[in-house]
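With one protein chain held back, the other chains of the complex are shown just where they sit.
By written order: A, B and C. Residues from 1 in each chain.
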Amino acid sequence: MKKSKDQAISLRAGLVGVTGYTGMELARILAGHPSMRLVAATSRQEAGRRLDDIYPFLRGLPGGDVVVSEPDPQALAAACDVVFLAVPHGVAMDMGAALYDAGTRVVDLSADFRLRDTAVFEEWYHTAHTRPGHLARAVYGLPELYADEVRQTRLVANPGCYPTASILGLYAALRHTLIETDGIVIDAKSGATGAGRKAATAMLYCEVADSFRPYNLGRHRHTPEIEQELSRLAGKRLAVSFNPHLLPVHRGILATIYTRLTKPLTQDEAQAAYEQTWAEAPWIRVLPAGQLPETRGVRGTMFCDMAVTVDPRTKRLIITTAIDNLCRGASGQAVANANLMCGLPLSAGLDFAPLVP
Amino acid sequence: MKKSKDQAISLRAGLVGVTGYTGMELARILAGHPSMRLVAATSRQEAGRRLDDIYPFLRGLPGGDVVVSEPDPQALAAACDVVFLAVPHGVAMDMGAALYDAGTRVVDLSADFRLRDTAVFEEWYHTAHTRPGHLARAVYGLPELYADEVRQTRLVANPGCYPTASILGLYAALRHTLIETDGIVIDAKSGATGAGRKAATAMLYCEVADSFRPYNLGRHRHTPEIEQELSRLAGKRLAVSFNPHLLPVHRGILATIYTRLTKPLTQDEAQAAYEQTWAEAPWIRVLPAGQLPETRGVRGTMFCDMAVTVDPRTKRLIITTAIDNLCRGASGQAVANANLMCGLPLSAGLDFAPLVP
Amino acid sequence: MKKSKDQAISLRAGLVGVTGYTGMELARILAGHPSMRLVAATSRQEAGRRLDDIYPFLRGLPGGDVVVSEPDPQALAAACDVVFLAVPHGVAMDMGAALYDAGTRVVDLSADFRLRDTAVFEEWYHTAHTRPGHLARAVYGLPELYADEVRQTRLVANPGCYPTASILGLYAALRHTLIETDGIVIDAKSGATGAGRKAATAMLYCEVADSFRPYNLGRHRHTPEIEQELSRLAGKRLAVSFNPHLLPVHRGILATIYTRLTKPLTQDEAQAAYEQTWAEAPWIRVLPAGQLPETRGVRGTMFCDMAVTVDPRTKRLIITTAIDNLCRGASGQAVANANLMCGLPLSAGLDFAPLVP
Partner (left out) sequence: MKKSKDQAISLRAGLVGVTGYTGMELARILAGHPSMRLVAATSRQEAGRRLDDIYPFLRGLPGGDVVVSEPDPQALAAACDVVFLAVPHGVAMDMGAALYDAGTRVVDLSADFRLRDTAVFEEWYHTAHTRPGHLARAVYGLPELYADEVRQTRLVANPGCYPTASILGLYAALRHTLIETDGIVIDAKSGATGAGRKAATAMLYCEVADSFRPYNLGRHRHTPEIEQELSRLAGKRLAVSFNPHLLPVHRGILATIYTRLTKPLTQDEAQAAYEQTWAEAPWIRVLPAGQLPETRGVRGTMFCDMAVTVDPRTKRLIITTAIDNLCRGASGQAVANANLMCGLPLSAGLDFAPLVP
C-alpha cells in the first residue's frame, strides 16, 4: 500500500466493533503506532467491508486495508497479541471473557469490568453481571493510578471518559486532604462524540449545534465508577453529585469540580500540591496560576490539563480539568493500557501534539 | 422605505452605542415593535453612518435608515420618549444621569445602576460611582420581581444576563425555603455574544469554535448583583459561588445551580412549588419533570425555561435555567422595561417564538 | 393557554407530517401569524401526542396544544381553510389530490406538483406520477413570479429551496438578456436543515460540524425544477450545471451563480438592472455594489439577499443569493402562498427581522 511506511511492527492488534467513534479513533491511533498494527477487525453488521470503506479518512494508511470479519474469539485470540473491545456494555462481558480465556490480552472500552461490586453494576446498568470471575482479574486502567497492576494483567477495564477527567482532577486534592470528602459537585461538559455514532435524531447536527443542554443530572452511569475510585483514594465511602452536559464540540470534556476546603489554603499552596503530585506524570499538565484549561488545548491527545482555583470568599477549591474524551478518555487510554500489558513504553504511539485550532 | 410597514407608532426610542451586539439586538427587536420605533442612535465612532450600513441585516427594515449622530443628551432627550444605553459601565453613569435630568426615560444596559451599595460597586468594578443620587432612583429591571417599581420610575438598571438566569432560577426555591441559603454553586455557561463585539483575538472564530473554557471562576462581576438580589429574597446576606464558562454558541445562557435541600423533598413537591410560583408569568416556562432546558429552546426570545431536579442521593436540588443572553438577558428585557415605563403592555413587540433549529 | 395572545384568527390551518424541520418551521411561523392558526396536525407515527411535546420550543405558544391525529383527508378538509403537506414526495401526491378534491386549499412542500412534465418528474424521481390531472391545476408558488396565479388556485406546488435561490438570482439577468443562456453553473451551499430530520448517521453532529462536503454533483433533483423555470424565462430550453454542498450551519442557502456576459457590461449597469427589476419586491434585497450576501443576514426570514459582480477579466457575471432554506425556501414561502390563496396580504405573519447573530 503506497502510503504506509515500512515499520518494524512487533505486535498485532484486533478490534471488536467498528461502527462507533471509539473504533474510528483506535484505527487513527494505530495507523501511526510504531510497534503495534491493526490486523483484524470484527463486526456482524459490517463484515466483508474494508476498514477504509467504513472510515474513509483511513484510505492509504496502515490498517485501512483490513477486511472486517464476523466476531470469532478463538480466531481473534490466535491472530492478535491484544484485542480492543469497542462494543456496548453487556455485549463486551462475554466477548472479553472468551478472549481472555483464549489467551490473548484484552482492553475493554465498555463499563463491564470497571465496577468491583457487581451489585453496584447491576443497580446502575440494569443488567446482570455474568462474569464475576473475570471481573476479579480485571484492572481499572487509569495509568496514573494503576500502571503497575496493568502491566501484570491480561484484562483491562478501560475507564470511562468522565471518570478519567474527574478522578484525575480530584486525586491530588484528596491525597493531600485539601478538601472535604462530602459535598463534591462535578459539573461536566462533553463533546458530542461521547454520545457515540448511532443514528439518533437527538444527535443530529441540527439538534446539537449552536445549543447546549444538560442530561441525566445526578443519574449518569459514570457516577458509581467515580465514587468507587474516589472512595479508595479517600479511604472512606463517598458520594458525588455528577452532572453531565452536551457541548456542541466534537471532542473534549471539561469538568468543573466544586469542593470545600478542609482549612484555609492559599492559591500558591494549592498550586504546589498539584504541581508536586503530577511532576513525573507525562500527560498531566498542571497549568500555572491564572490559566484555565480549554478543551481544544488537548484535542487529539493524551493530555489532561488541569487548574486549581482557590476561592477564599466561598472557601472552595474549584478544580477544572480538560481531556479529549475520545483519545484520552477512550481509545488512546486503551492503547496506553495495551502498551503496558505488552511491555512497550507507556506512551508508544501516543505522543500527539494538540491540533489547535 | 419599501419594506417597512405603516404603523401607528406612538413612542420614539433612542440608542446610545451602536457597535455592540446589544445595540444590534435592540435594533432587531424595535424593527418589529408595534408601537415603538428607533428614531435616533448615537456613537462617536460611527457618527454619520446609516444604521443599516453598520448592521447590514437591517436593510429595508424600520430603523435601518436612522443616521448615527454624536451623543448629545439634550437633543436625545428631546427627540425620544425612552433611551437605551448600550455603552460600557463607567460611561453609562454620566450619560444616564444626564438623560434622566433632561427628562426622558432611560434603560441602562450596563452595570452602573444595578448595585445598591456603591462600595460593592467600587470593589468589583474598580471605579468610583459618581452618581449615587441617581442610583437611588434606579430600579433593578427584572420584570418578574419589580414590574410595579419599573412602572413608576424613569431610570431602569437592566439586569445582567447571568443574574437574570440565576435569580429567576433560584427565586421559587428561596421563596419556599426549599434550600439552604449557603453553599449555593452556580455553574453558568454563556454563548459568545456575551463577550461583546469588540475585536479581540480571544473571541475570534478559531479561538472559540469547537472548544469550551471556563473564565473568571469565582471572580465574575455579575456575582455581587446575584448576591444582592438573592440576599433580598432570602432575607439575609448570602454568598454564592458563581462560575462562568464560554460556549461555542451565539446566544444562550444555561445555568446549572447546585443547592442543598433544607429537608427531604420529592420531585413532585419541587415541581409543584415551581409551577405554582410561575403560573402567571408569561415568559417563565417550568418544564415538566424529566425534561431539561436547552439554550436553543429560547433562542431569540424572552423565555426563561427552567427545570428542577431533586437528587435524593446527594440531598440536592439542581435547578437548570436557560435564557437567550442577548434578548432576555439584555436588549429584550430592556424593551420590556421600556414598555412598562411607557405604559405599554409588558410584552409589546416581544412575542417571539424560538428560532429552532 | 397563558402565553397565547387573543387574536382575531380568521383562518384555520392544518399540517400533514410533523416529524421534520419544515413542519417545525411552519409551527413556529403560524404561532405568530395574526390571522391564521394551526388547528390540526396529522402523522401516523406521532398520533396522540401534543405538538409541544414533539416540538418542545412550542410550549406555551399558539398551536402547541394541538393534538396530532391520524391523517384523514376528509376530516382535515372539513376542519381547515388550508392544509400544508410536509411529507415526502410520492406520499404528498395522493394526499394533496384528496385534500384538493375535498375542497380545501393545499400547499404541497414536496416536489410532487412542481414539474409540469411528468416524464421529467419520473426521470428524476424514479416514481410514476399518478395525479397528472391535479398537476395541471397546480401553480408553482414562487410569489415574485406567480403571485397572481397563486391567488386563483387551490393547489400550490411550493418551490424547492435551491430553486428559490437559483431562479430569483438569475431572473433579472435573463430578463434583461445580460447573460448567455448556456453554460450556467450554480454552485450552491445549504445548511443541514435541508437534509431533513430523520435519524441518519451521515447527518449526526459529529459528521457535519467543522467540515464541508459536496454531494450529488450534477445529479440533484432540484435541477429539473430550476431548468423548467429558467427555460420559461429564457424562452428556450436550457440546461444548468447545478451542484450542491452541505454547510455546517443550521439554516441558509448561498448560491454562487456563474454566467457569461452576452456583451460588455459595467458593474453599474448590472447593479441598475437588478435594482430596477426588484424595486417593488418586498423580500428581495439587492445589495449595494461591493457588498455580498451572507446566510445569517436572512436567518429566520423571507428575504432573498442578492449581489451581482461583473468580472471583466473573465467576462462573467457572478450572481450570489442567500435565503433561509427553511423559512423562505420552504415553510415561510408556503405560508406566503397560503396567504395569497386565502386573500390575505402576501406578507401577513412573515415580517421577520433576521436573527443576527
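Here is the rule we use: a contact is a pair of C-beta atoms (placed from the backbone, for glycine too) under 8 Å apart; a residue touches a chain by one contact, two chains touch by 3 or more.
Computed from a prediction, not measured in an experiment: that's the story for all the values here.
Asker: For the chain left off this view, which of C:T104, C:N243 or C:Q271 is in contact with it?
Answerer: C:N243
Asker: For the chain that's not shown, point to the residue among B:M203, B:L238, B:A281 or B:L346 touching it.
Answerer: Of the listed residues, the one touching the omitted chain is B:M203.
Asker: Based on the whole complex, identify which of B:S69, B:S110, B:T153 or B:T193 touches the chain you can't see.
Answerer: B:T193
Asker: Go through chain C and note every residue touching the omitted chain.
Answerer: 183, 185, 187, 189, 206-207, 209-215, 217-218, 239-241, 243, 245, 247-250, 252, 254, 256, 258, 260, 292-296, 299, 309, 311, 313-314, 316, 318, 320, 357
Asker: Identify the residues of chain A touching the omitted chain, counting contacts across the whole complex.
Answerer: On the chain A side, contact with the omitted chain comes from 2-3, 5, 21, 24, 28-29, 31-32, 55-61, 193, 209-210, 250-251, 279-280, 282-283, 285, 287, 291, 296-300, 303, 351-357.
Asker: What chain B residues would touch the chain not displayed?
Answerer: 21, 192-193, 197-201, 203-210, 248-250
Quick note on the criterion: only the chains that are shown with their structure count from here on.
Asker: Pick one for the touching-chains graph, please: line, ring, star, complete, other.
Answerer: Complete.
Asker: Can you pull out the chain pair that has more C-beta pairs in contact than any other?
Answerer: Greatest count of contact pairs is found between chains A-B.
Asker: Roughly how far is chain A from chain C, centre to centre by C-alpha average, rounded to an integer in Å?
Answerer: For chain A versus chain C, the centre distance works out to 45 Å.
Asker: Between chain A and chain B, what is the gap in Å from one C-alpha centre to the other?
Answerer: The separation of the two C-alpha centroids amounts to 39 Å.
Asker: Please set out, as single numbers or ranges, the residues of chain C touching at least two other chains.
Answerer: 21, 193, 209-210, 250
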